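Dropping a structure here in structure tokens format, bear with me for questions.
Shown here: the complex without one of its protein chains, the others still in place.
Moving on, here comes subunit A:
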Amino acid sequence: MKRHVRPYGDTTGDGMVQTSFTLPVPFGPKADGAAQQLANKMGIDPAMVVHSHAIGADFTFFVVYGSVGHIVDLDEVRVVEREYPLLSPSEVNTTLKKLLRRKLVVVGGCIGTDAHTVGIDAILNIKGFAGEKGLEYYRELKVVNLGAQVSVPELVRRARAEKADAVLVSQVVTQRDAHVLNTREMAAAFREAMGDRRPLLIAGGPRFDPLMAGELGVDRVFGRGTTPGEVASYLVHAVQTKKEGAA
């Protein structure tokens, strides 16, 4: 592999790409010219507007082919590697079955006064999110969804009663940093009640930064756009790591 590369159309180094977009400009020569200009600004030069058609009276859709001048330096490519692999539901099920020989128990809910179950339901409900099924769909997961406005003592009690392996809390409301305070309170309560035997603690919500886990006292934080598959894959990874640590 060379260090410097350009897109490949049909000849090495030709830089050819294909793209499509819509502009809020009525169909006509002016629209095509506008598309040409945008393509040039995107680094496509020469750019060929190979197709355009009107979408209603006010918009035009374009397909553009052309050569980009940009060069990729592979040495400068930095990728954030997830420390665990993304698994399919069946992979999650088989791995958990092998690891635990019982179902992994997940207890979830919204703590504090937060009544927004959108997040926790997207992850837990079988309906799921972004085309992925929720954790209820996984045969080897037992999901207990406590819903909205669960108090921290209640959460601890239920987690203990269900012998939870993992506790998921969702926090959508962020007024006066409620999400941060609630999550800290929750983590402290679990530490106090169960010490090292506490379940995995996972917090999620649109305003959480995944780097905040340590500061909040939880094992993992998931931010906006997290899918059930990512959470399930993480659970497998965490259980695996715990087992290896114990062995």
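One rule holds in what follows: contacts are C-beta pairs under 8 Å (C-beta built on N, C-alpha and C of every residue); 3 or more make two chains touch, one makes a residue touch a chain; residues count from 1.
Everything that follows uses one rule, which is that contacts and distances are computed from a predicted model.
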Review point. Which listed name, "Glutamate synthase domain-containing protein 3", "YeeE/YedE family protein", "Peptide ABC transporter ATP-binding protein" or "Beta-lysine 5,6-aminomutase alpha subunit", is the one UniProt assigns to the chain that has been left out?
Key: "Beta-lysine 5,6-aminomutase alpha subunit"
Review point. Which of these, A:44, A:122 or A:231, touches the one chain of the complex that we don't see?
Key: A:122
Review point. Among the options A:55, A:74 or A:181, which residue touches the chain absent from this view?
Key: A:55
**Study point:** Residues in subunit A touching the chain absent from view
**Key:** 20-22, 55-56, 59, 61, 116-118, 121-122, 125-127, 130-131, 133, 136-137, 139, 145, 147
